[in-house]
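I'd like to ask some things about the structure below.
Rather than the whole complex, this shows some of its chains in their spots.
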Amino acid sequence: MLYFSTDYMRGAHPEVMAALMDTNMVATPGYGEDDYCRRAERKILEECGIRDGKVYFLEGGTQTNMLVITRLLDYCDGVIAADTGHINVHESGAIEAAGHKVISLPSEDGKIKATDINRCLSDYYGDDTYPHIVKPGMVYITFPTEMGTLYTLGELEDISETCRKWDITLYIDGARLAYGLAAEGNDVTLKDLARLCDAFYIGGTKCGALFGEAVVTRRPELFKGFFSLCKQRGAVLSKGRLLGIQFETLFNGNLYGRIGQHAIETAMLLKDGFRSKGYRMLIDSPTNQQFFILPNEIIERLQENVAFELWGPMRENETPVRFVTDWSTRREDIIELMLLI
Amino acid sequence: MLYFSTDYMRGAHPEVMAALMDTNMVATPGYGEDDYCRRAERKILEECGIRDGKVYFLEGGTQTNMLVITRLLDYCDGVIAADTGHINVHESGAIEAAGHKVISLPSEDGKIKATDINRCLSDYYGDDTYPHIVKPGMVYITFPTEMGTLYTLGELEDISETCRKWDITLYIDGARLAYGLAAEGNDVTLKDLARLCDAFYIGGTKCGALFGEAVVTRRPELFKGFFSLCKQRGAVLSKGRLLGIQFETLFNGNLYGRIGQHAIETAMLLKDGFRSKGYRMLIDSPTNQQFFILPNEIIERLQENVAFELWGPMRENETPVRFVTDWSTRREDIIELMLLI
C-alpha cells in the first residue's frame, strides 16, 4: 500500500524520535518549566527575529486555535476566517464552544483578501445597531491554506495593515508551515510572519513531530495568564518537556527546513507526474497537498493500492482528490504511484 | 413626531397594564409558582391544542432563543438558520456564546426551504470525517421572518417532515407571532405550529406585553431541568407572576388576536399608501413590517417628522427603509404619514 492520505499517518521524524530516546531518563520539572522548553523557545524567537516575545507549546491544532482565539478575543467578539478555514469547518465547532462566532468570508482558494476584511469591518462600524451584531475582533488565516495555497508577502502585508487600521488582531495558523516556507515561489519567511501578525503557530504535528505546535508572539502582553488558561482547558502536558525536546530538535540544524524541502520535492514530483499523464489540477498548489480531478474509474483502481482522500463526495464521472506528502514520503513511493496511473 | 421605527417603542397594551395594576397588591409565591402562570399556561396549551405539554415564560427573545437552543442541542451540535435569521445576525453572538455554531443557509426573503435543509443534512451524513464537522441538530425559523414574510402551512409541513426524517428538532421563533397569525393570506394557526415543531415561542414583548415570551412545547421531556437552566443563566424573574398575568391577559378575550389584527390593518393601510404613491416595495410583506425603497430626498425629508429605520446603509439615490406598526399604532398616524410622502 502507498500512503498519501494525509501528513499525520506516521510517527515522528527519526531525529525527533532519537532526541526523545536520548533524553528519556533525564529528570526535569514538569509543565514546561524545563531547559528543553527554554532553549526551544529561545531558538524559535531567534529564528523569528523577535527580541522580547514568547513561545507557548501546545499539543494540537484545534487546541491551539481555540486557546489563542479565546485569549485574544473579548467575550463578544468574533473571528473573521475564510469559509474554508479549518476553524470554520473541521474543528467540531471548537471556536463556538469557546463562545465566539466565526465570521466567514467566501473564498475560492482558501485565502481571504484585505479588501474583503476591510469591507466586513466597514459594514460593522457603519451599522447603527452594532452592539447587537458580533464585532470582528480578529482575522484568522492559514499558511499554507487548507487548499495548499500560499499568501504572498504583499498579500500578508495588506492584511496586516488592514488589521492594524481597524485595531484587531491577526493570527496565522501554521499547521503545515514547514511546507509553506519551503514551497517554490514562496516569498514569506518566519521573520515576516512574526512581524506581520500578533500571533502565529509553527506546526509540529504535521511537520515532523509526534505532536505539538509552537505559538509565537511578539506581543506577550496579549497572552496574560495564558498558562493558566491552557491548564484550565486541559491543554498542559505534565511532561511539557516533550514539546521542548521536539521543537529544539526541529530547529536544530534546520531540520524543520529540511522536512519542508523533502515534502515539497516529493509533492512536486507527484504533481508533475499527474500533469504529465494529463490529469487536471483542482487547484495549482505549490505545497505538500496536491489536488487533482480524476476519472472515477482511475480512482477506484488506485484505491486498491493507494491511500488518498476524496475531496468531497464522489461525482458522476470524475471527482476531486487529494494527495499529501510529508517528511516521511519516499521518492520510490511517488514513482510506484506514477506507474499505477 | 410619528413613530414607525419598531414594535417595542411603547409600554404595554392598556388591558395588560390594567391587569398588572389590578393584581399589584396580591401576594403570591415567586419564580412562576403562582396561579396566574398556571392559568396562563393552561389557556395557552388549550389554544395550541396541546394536551400534555408545557409552557415556560421568559423575558425576551434573545434569552429565549439562547435557552431553548442550549437545552435542545447536544454540546457539539449546531443549529441551521437562514443567514438573515435573528440568531445569526442580531443577538450579539448569543448562540455561539452558549457554545453552538449557527449553520446559516442563504436566504433572499428570510425563509429557508426544506430542500436546502435536506441537502445540508445529506452533506453532513455523507461525509466520512463527520465528527470534525458540526452536526446540525436543530432547525430554527422565524414566523414571521425578519423580512416580514410568512411560511405557508405547506412549507412548514415540509420543513417539519424533513426534521423528523433526520431526527433533529424544529424550533420556531415567534417574536412577532401575533402579526403573522393575523396576516391576510396566512394559513397557519397556533395549533399548526404546536403540531409541526418541537418548541416555539409566542412573542409578548413586540405584541402587547411590557415584556415576555411564552415557550410552548408538546414535548416536555426535551425540557428536563429547564427551570434550573433558566435560573442559572439569570433568566428567572423573582416575580414570575408578571409574565403569567400578562399572558393570561393576552389570551383572554382574544386580545392577542385583536392586537395582531390592529397592527395588520394599519400596516396594510400604510402599504397601500406607499404603493399608491408609486413607491417600490423591497419585499412584499403581509405582516406588520413594511419595506420600501425610497428616494434619498424623501427619506431625508421624512426623517424630520417620522421615526423609521434605514434597512442597511444609505445608497446612492434610493435606499431601503422599514416601517413597523404594532398594537399601539394609530390610524391617524398612518394618514398623517401619507400626507408627508
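Should a chain be cited, it is by its letter among A and B, assigned in written order, with residues numbered from 1 in that chain.
Simple rule for what comes next: a contact is a pair of C-beta atoms (placed from the backbone, for glycine too) under 8 Å apart; a residue touches a chain by one contact, two chains touch by 3 or more.
Computed from a predicted structure; not experimentally measured.
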Number of copies constituting the complete assembly, 2 shown: 4
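Convention: only the chains that are shown with their structure count from here on.
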Centre-to-centre distance between chain B and chain A (centres being mean Cα positions), rounded to whole Å: 42
Residues of chain B touching chain A in the complex: 75-76, 78, 89-93, 95-97, 99-102, 123, 126-129, 131-134, 310, 313
